[in-house]
Each structure stands twice: as C-alpha cells, then as structure tokens.
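Just passing along the structure, written as structure tokens.
The complex appears here minus one protein chain, its other protein chains still in place.
Labels run A and B following the written order; every chain starts at residue 1.
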Amino acid sequence: MTSSLSDVANAATPRVPGSRALGTGLEARGIHAWFGKHHALADVSLDFAPGTVTALIGPSGCGKSTFIRTLNRMHEFIPSAAMAGEVLLDGKDVYAPGVDVTKIRLQIGMVFQKPNPFPSMTIGENVLSGLKLAQLKTENKDDLLEECLERAGLWKEVKDRLGAHGGSLSGGQQQRLCIARALAVKPQVLLMDEPCSALDPGSTLRIEETIRQLSETMTIVIVTHNMQQAARVSDYTAFFLSDGGPGHMIEVAPTTEIFSRPKDKRTEDYVTGRFG
Amino acid sequence: MSEVKPTAPWKASKRDRIRDGLIFLATALFTFLAVQATPLKGKLAYFVLFFISYAIATGVLSFLKYGYMSAKDSAVKVIIAAGGILTVIPIASILATIIQKGYKGIKPNIFTQDMSLATSTDPLTNGGLLHAIIGTLLLVLVALILSVPIGILTALYLTEIKGRFTKPIRFLVQAMSGVPSIVAGLFVLSAVIYPITKANSGFMGSLALTILMIPTVARTSEEVLNLIPQDLREAGTALGGTQWRTVAMIVLPAAKSGLITAMILGVARIAGETAPLLLLTGGGDRVNGNPFNDPMGSLPFYIWKSFSAGSEEAITRAWAGLLVLVLLVLILFTTARFLSTRKVTR
Partner (left out) sequence: MTTAPVPREITTQPRRSDRVFRRIVTAGGLSSLLILGLITSFLGYRGFEIFRSEGLSFITGADWTVSYDESNNVVDSNFGLGAMLVGTILSALVAVVIALPISVAMSLFLNFYAPGWLKKILVTVIDMMAAFPSILFGIWGFLVLMPSVEYWAKLINKYLGWIPIFEVNPYVFTRSPFVAGVVLAIMIIPIITSVSREVFSQAPLDRIQAAYALGATRWAMIKAVVIPHGRSGVIGGAMLGLGRAMGETVAVYTVLNIVFQINWHVLLGAGGNVASLIVLRFGEATPYEIKALMAAGLVLFALTLVVNALADVIIKRTGKSGR
C-alpha cells in the first residue's frame, strides 16, 4: 500500500459541513460493544458532521463493522449482543427507551458488503421496497424511482428494464441498486459497510463517484479496507485497531492529515502499509 | 477509565414487562367476563376471544406508541404465538389423557398374563398384554433385521457410490416413505400370503413393517453418512485402502451412533403401526414366540381389539395398552435424540 501517500495530493479538502445536508448529523458517545462475554469494541466517541464522508479504516477484527452496526441498531440482531454508550441523531439518543427502532433505521440507511437485492422483486420494486416495507406514502412513485436510480448512477443502465429481476444485473449494478433502494426512504445518514469489497475495480470507481455526489445532501459513513478508497472519497478518516483486547479508535482527523501526518505511530504504520 | 457495564437497551425493560403482564391479565379478565356475560361458551370461545382481544390490545398500544406498522407487527406476533400454542394443545391433551386413563389399567398382572383365558370385557385383574408386548418386540426385531441392511445399503449407494441411479433412487425412497401402511399390508397379502404361505403369522406383519421402515432408515442414514467428512474417505483411499475397506473400516464406524439413531427412528416409526397388522398377523391372544407360525398378537392389535369391544373395562385396557406403547415409542425416541445430539464421530 505504498501508493497511498501519493493519493493524498488528490484527496479532497474537508468541506464546510452542513451547507446543503439534511439533519444535523450523527454523534457516537462512548460506544462499547460485546458479543456474549467478548468485548469487541471499547469507548469510541466520534462525531459525524452533516454532509461529510467519514471513512473507518483498520485491520480485520478491529471492530469497525461492529461500530457501524451499532449506529443504526443492527448490532442487536446477534442474540448475545450488548452495548453501552449513546448514539445521538439530531441530538436524541437512538437507544433511549421508547424509541421506535424502525424509524431510526429509516433515517440511517445502510448498504452492505455483498449486494443483496430482494430476489423476488423487480428492479423497480427493489428501489421502492423500503416504502413498501415501512408503508410510507409518496406522491409520485415514478419520479422517486427515477431520482433514486439517477442519484445511485444506475438510471441510464436500467431505465428500459425496470421490470426485470434484480438478480439479472451485474454485481456492481446490484450494489448501486441497493444504494438506490436505501436512498428511496430519504435517510439523513447512509452507512456503507465495505460496499466495494465484492466488486471489480470499474464498479468500485462508479460507486465512489456516487458517494461523492451523495455527500452533497447526506452524511455518509463508510467502512473500507482499501486505503486509496478512503483517501479518494472521505473528508475524515478514523483509524481503528485491536491490539489483543477490544477494538478501539486510535485517532480521527481530516483525511489529508491521517495520510500525511498521522499523530499516532500505529496509524502511520498502517497507512504506509507496514502492517495490516 | 471507569468500568462500563454491557447493556441491551433493545430488550424489554422491567417497566415494559410489568406493563405487558398487566395487559395480559387485563385481557384474560376481560375474556373471562365476556364469556360469562354473553351467550358465547366453551373452551373455544375462551381461546378465540382471548387471542383476538390480546392482539387488539397490544396492537392498539403499539399504534399509540409507534404507529400503524408497529401495531400490525404486534398483532401478528400474537396471532403467530396463538398458532404455536394451537400446536401444543393437542399434544398436551393427548399426553394428559393417556396418562390419566391408561394409569388405571396398569396392574401388575397385565405384564405377566396374556388374553388366552380372558376376554377384553373381563375385569382388569384378569388377563394382560404380555403376548402383545412380546409380539410387538418380535415383529419389530424381525423388521429391524430385514430393513436395516437394505436401508443402509441404499444410503451407501446414495453417499458412496453416487452412480447414475442416485437421483431416481433418492426420489423413489422419498416416494416409498409415502406408501400408505394399508397398501404395504395388501401387498404382502397378495404377494406372499395368497400365493405361498396361505396363513397369517407374525413374519408377514414384519414384512409389511419392513417396507414402511426402509425409507426412514435409508433417509436418516444418508443424512448421517453425508456428515462424515470427505477427507476421512480420501485418507482411507490415499492409504491404499479399497473403497470397500474404507467404507467398512472408516466410514461406517465413524457414523456408528448416527446409524443407530437411524435404526431407532425407524423402529419408532413402525412400533405403533396398526393397519397392516390387522390384515396380516392374525392377532392371537396367546403368547407366541415363533414369528413364522400361528397368529401373533401385538400392542396395536391388542389396543384395536380392546377398543372395538367397547365396554368400560375394554376401553381401559386399550388406554393401558396405548400408555405402554407410547412409553415404548418415547423411550426409543429419546434414546435416538440423545445419541444424535452427540458428535457423529466417536
């Protein structure tokens, strides 16, 4: 990963947050996560300003995927899971008693590692599936469909075959379909858990373009193994590490800084490819 | 850094649980009063009314708190739980009835006497089901001896040889498991009794039971053999073993407890089979240790005969027989469970 430093020159400078974005961002305070007795993540506090892209990097098993799943409460699907800390969306704790978890997940969308369109639905139905699942009303389905596919960069490729099944698309197209699906419910925040790890380089580039465009209107958190990708798409980068014990965050800084003058020696070792 | 405690904020808090409990009790009370006050009556009314009102109550509560989708979710949850309870009710009722009614008919003498000097309508202190127990054990034993080799060979064909008949044979085994037991009985009647022996005997019953048992043994064994890791077979062949030796000395011993499970499940499947025995075994009332000659009694036949006699004593006999039969099946079933939960190898 020696080339990562050369990417720094091309990395975007951090934008002034909040100009056109929806909502007021997301804030994680003192997040811990457990699987049964196993303490997987310790004391992560991280601020996601509206309209920014934050990349979470770090070696496998450092808890970055676990962390991202605590943000939209997907963590709790593991039977033995437990957590501590607060996740504030618009200043309100998403884990507070009496919060409707389905509403939280509508506001914090998620794109998974492997594209997972619903196999029984057509392309069009897939995009609008979130509306159907949560029984949301919309005035004009066709406009929304076009808008979401347009923003996900897929409209031109599929506009003539919206009735085809999602499975008929290529892997990269399927992943953009999943992004379009997440956009249709108009989330403020989009979580992406290694969205390109199952894709070829060409598709990866298309998705990165999409991420840059989406960041104009929403807050994005992306977990990635690929440091060039972090450098290319993100405004901020957080480095996670597990040294035997629970994973924790070593440092967070504007992406240019992380890749040019990291404060921590371990971060430097990782971004320069000395380990990981 | 102070110690942080793991929490699960998504789980129901104490307050939630108290609230849920109160709703449950309130619904139960409402159901009780409603059944008392209206012309509705019976267990069915209690059951239906309770679940409908409970679904509505939790639905309304969720609606007030979270809205329409959540209301639907809560109501569906209650309906699905009701479906689960509906499954358990008959089992509970069957077990309760069988213990309650069969218990009265369990007297020491029924395990030492047969019915050769008694009729079904005699007092329970006279006669017993010794002949039936011995008969069932013999019938099952013979069926076991006949069906286990065939069943395991079939499973071996499907897992070890994997020849060109694999698909059709798997299909046929599946089809065979659907053969109605009465058809198996008729087949033995038409193929063996009429042309050859011209007489009922325990062995004829065992033949029919064999047909019913083969698919169970074959399918369970196939599942078990499929669990044996492929490298174990490859290790055997790589050491220069022939396929025959690999199977006989490595695969089958590794699958031993699983194969025993398959046999037990097969026995549990046929132990209570009634219809073919009515046609084939003659159903004697005397202890008969020879499956090849003379009518042979069996538990299902004994139950059937007592139940058909219809008097109070006879019905009690039938329940006692059922209790013994079900205990036998449950013991077999539990043993099979116990064996199959252990590791396949060793």
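The rule we apply is simple: a residue touches a chain if its C-beta (ideal position, glycine included) is under 8 Å from a C-beta of that chain, and two chains touch if they have at least 3 such contacts.
These numbers were taken from a predicted model, which means no experiment stands behind them.
Q: Specify the residue from the set B:S13, B:T97 or B:N290 that touches the hidden chain.
A: B:T97
Q: Please identify which residue in A:R29, A:K103 or A:H225 touches the non-displayed chain.
A: A:K103
Q: Of B:L22, B:A175 or B:A235, which sits in contact with the chain we cannot see?
A: B:A175
Q: Which residue among B:N109, B:Q243, B:N290 or B:S311 touches the omitted chain?
A: Within the whole complex, the residue contacting the unshown chain is B:Q243.
Q: For the chain left off this view, which of B:K5, B:K43 or B:K198 is in contact with it?
A: B:K43
Q: Considering the whole complex rather than only what is displayed, give the residues of subunit B touching the chain that is not shown.
A: Per the touch rule, subunit B residues meeting the hidden chain are 42-44, 69-70, 72-73, 76-77, 79-84, 86-88, 90-91, 93-94, 97-98, 149-150, 152-154, 156-158, 160-161, 163, 165, 168-169, 171-184, 186-187, 189-191, 194, 211, 214-215, 218, 242-245, 247, 265, 268-269, 271-275, 278-279, 300, 303-304, 307, 315, 318-319, 322, 325-326, 329-330, 332-333, 337.
Q: Over the whole complex, note the residues of subunit A touching the chain we left out.
A: Touch set of subunit A with respect to the missing chain: 72, 74, 77, 79, 102-106, 109-110, 112, 114, 116, 118-120, 129-130, 132-135, 178, 181-182, 185.
Here is the rule we use: only the chains that are shown with their structure count from here on.
Q: Which residues of subunit A touch subunit B in the complex?
A: Going by the criterion above, the answer is residues 30, 32, 34, 42-43, 73, 76, 81-85, 95-98, 100-103, 134-135.
Q: Going by the contact rule set out above, which residues of subunit B touch subunit A in the complex?
A: 1, 4-10, 13, 15-16, 65-70
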